[in-house]
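== subunit A ==
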Amino acid sequence: MINPVFMIAIPLILAFLSLVAARIKKWLLLSGVLINIAILFFLEKGETVIGGFKPPFGINLILDNYSMVGLALAGLLLLAGVVLSLDKADKYSTVLLTALAGINGMLLTGDLFNLFIFMEITIISAYILSTAGKKPEYSFNYLVIGSIGSVFYLAGLVVFYSLTGTLNMADLAAQNLSMGTPELLVPLFLIFTAFAIEAKLIPFGGWVKGVYGNSNRLTGALFASVYASTVLFVFGRVFNEVFALSGAVQTIIVLIGVVTFAFGEAAAFRQVKMRRILLYSSIGQSGLAAALFALGLIFPAVLLVISNAVSKFIMFSITGKLREIYKTDDYTDLKGVFFSNKLTGIAFSISAMSLIGLPLFFGFYAKLNALTALFNGGNWFIPAVILLFAIVEGAYFIRLLIALWAPGKEGEIADKSHAVGEIRIFNIKKSILVFILSLVILAAGLIPDLAGKLISSDSGFMGGDGPAFTMSQLKGGE
Partner candidate 1 sequence: MKKVFTAALVILFGVVLLFGLSKSIDIAGYGDGLIPGKAADAYINKNVTSGTGEIIFGETKNAETGSANMVTSVIANYRSFDTLGEVTVLFLAAVGVSLIMGKNSKEGKMKKSGFILRTSAGIIFPVMLITGIYIFTHGHLTPGGGFPGGSMIASSFLLLYLADENFKLKITGFKVAEGLAGTLYVMVGAVGLIIGGYFLINFLPTGVVGDLFSAGIIPVIYVLIGLKVGSEITGIVRDMHKEEVSV
Partner candidate 2 sequence: MMELFNILEVGISVLLIFFALAAVLSKKLLTGIVFLSVLSMAAVAAFALLSAPDVAVTEAVIGSGLVTFIFVASIRGLRKAGDGS
């Protein structure tokens, strides 16, 4: 069994070394992400104490089921991203390795200040990656907003520290502070702001459009999948295990999440640029996941995060590559582009349909779980909003798919002569990689119970409940 601290230590060493041995940094990066996945299977679960100082005094890492899922998701998608865009990743090898350490640290740590540091590492790596878009004003905007978030986080954290004298998550949770009371509202809001900024919640995520909208196939894919899912995973832990929300605060956060979902989907609806469509859809999904987390519906939220991360990874990768080839990501200029790229096209379509929540794909299971859990909690308003804007979401994604698949004038049958170009989007190996990733969505959608079990692995998350809905309950009636 391997100590989870190596999830952080190994990428860090490799990152430091990549500075010394700049020539092989590409290979260091590759080996880093590969080792990261490899040791994932041998990690010992439970609590790891750093430096021999027992918590709550020292720093500890917590590897439970929840962090395991987060680590696996982020690690696998990072690996896929690096493999898929190794040419682009080369330049950012050191940054990506450091980011891997930061992401793993964020997911593992059991200490709120340590979380702050790993969050800074992760975010700073995101600032640096965002410069790949060659729009420094957006990177700058991101940096400033992110710094405000950091300052707010520290301020909020210190208030809690002064009240409890501890920075340890479990210890803080054990204090049983009642989070619904006005006494803790402001520090809680400060901490929430920091997460809301990173989790792209409206109105905090003002940086998203510029950064995502100018991403390339590496950074876009990583931002929307690895970074987004990590932040949401941590959001879920912090606002369930550490600051168990209740009362007015909970209502406000849920409201912000739902508004984000609705506004994000509405904003995506009118876009013609694919990256914009995807980025607003990411915002929407983030809002929904945040709302579910805030309501304590961890399992559906995790499903949603996973399904969204994998889908967005595939779609951003393809979109980024399309933009490289055709110098545009306006889908009205890319009509029928999948005609000569069927494998890639199918991968894209499966991802999109999973995002919409169409059956036979993983997203449907996630959506169904969310709805069941919400209704079980006696909540019908949020499901109504979800379903209403699922129509909008379906509308723009289906419109996108139709355009990318079937070219042709109105009034004439779809014809390949109207298709734009016959350039291969990905070479055959990469197409197969992307396709296999999409098959994961399909397979997980076809056998959702197994996938759900794999994710929640019997014990569920943070002592909470597992799936609110399983397909097997159909057979037995209950």
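Note that in this section a residue touches a chain if its C-beta (ideal position, glycine included) is under 8 Å from a C-beta of that chain, and two chains touch if they have at least 3 such contacts; residues count from 1.
The candidate set was assembled so that all candidates are chains of the complex that A comes from, given by their letters.
Predicted, not measured: the structure shown is a model, and the values here were computed from it.
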Pick from 1 or 2, the complex member that touches subunit A: 1
Touching residues (chain side subunit A, partner candidate 1) in the complex: 3, 5, 9, 12-13, 15-20, 22, 48-54, 56-59, 91-92, 94-95, 98, 101-102, 105, 113-114, 117-118, 120-121, 124-125, 127-128, 131, 159, 162-168, 182-187, 189
